[in-house]
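Only one protein chain is missing; all other protein chains are in place.
And now, chain A:
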Amino acid sequence: MAAPLELFCWKGDYGLPSVDIDCLTVLAYAKFAGAPLKVHKITNPWRSPTGTLPALKTREEGSISQPSKIIIHLRKQKYNADYDLSAKEGADTLAFVSLLEEKLLPALVYTLWIDSKNYVDVTRGWYAENIPFPLNFLLPNRMHSQQLEKLRLVRGDAVLEPGEQLEKELCRDAFECMTLLSQRLGSQKFFFGESPSSLDAYVFAHLAPLLKIKLPNGKLQQHLNSLNNLQQYCSNILDLYFPSDAREAPGHKIHVQPHSGDFDNEPHKRRNQILSVLFAVGAMLGYAIFTGIVKIKRERPQLNNSSHHVEDEDDED
């Protein structure tokens, strides 16, 4: 087959292969369909070919960023996890994905990005720690306002007031959605039988962050934990398809050790910081000496230099 496709996605943490929902969808689908992807786990979205993550770099069609388009492209390359589905099951897939996007995703976005406690303690902290300097000052806030605006537009409100009422409405829809998914899944291993499909990728991607990321304000998490079959389902997929990530120690505030296979800039970050500090100090010192704020006294043995030095000083004065 052709050279493997390259996928750029957010780094993983908390026992997940990636912390971003769209990235998780694409990663899970690729595993289910057996697509050989060269995965670059990065923390700087500006380094991706399209400027956002996830991004699939193809040779023929440029780079694609939307998860649904990426899945369509993989299908065209004959990596199809939905091959065995009947027409009705295909229709059900479309319907349940719409249910997820309309009912569960707004609540997820609210919990991770808009709820003040969660955002400040967990989400912003994670992104600020992991995005390289100096973007870590800029991007988390920008992502926060983007998500807020997106939620407002999707709901069609004129103005969005983050608060208890909005949270209750969103949570109510989300609880209902999770209960419906649980009822549809029943005691099956995957939604359509024994092998996973694209619907499983979407459901997994939306539920796994709730399961793994410990949030201070965790109403959605509590509801998910009460639905045993969904919890089992997510853990199952993690163990089967992402065993290396699942084995990492979960818990927040991990400082990632640079792995040999990683493509991010962690090893150079410290060097860049030290170099830039040295440069700044050197520049300040040079300026100080140059303008005479700081005078360097030369000792007598350097007699020739001192006479030059005096002339220099006269020139400057």
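Simple rule for what comes next: a contact is a pair of C-beta atoms (placed from the backbone, for glycine too) under 8 Å apart; a residue touches a chain by one contact, two chains touch by 3 or more; residues count from 1.
By definition in this document, contacts and distances are computed from a predicted model.
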item	value
Omitted chain, identified by the protein name its UniProt record gives, among "Centromere protein M", "Proteasome subunit beta", "Triggering receptor expressed on myeloid cells 1" or "Metaxin-2"	"Metaxin-2"
Of A:103, A:206 or A:223, the one touching the omitted chain in the full complex	A:103
Hidden partner chain, touching residue among A:116, A:183 or A:222	A:183
For chain A, the residues touching the chain missing from this view	66, 87-88, 90-92, 94-96, 98-99, 101-103, 149-150, 153-154, 156-158, 164-165, 168-169, 172, 176, 180-181, 183-184, 186
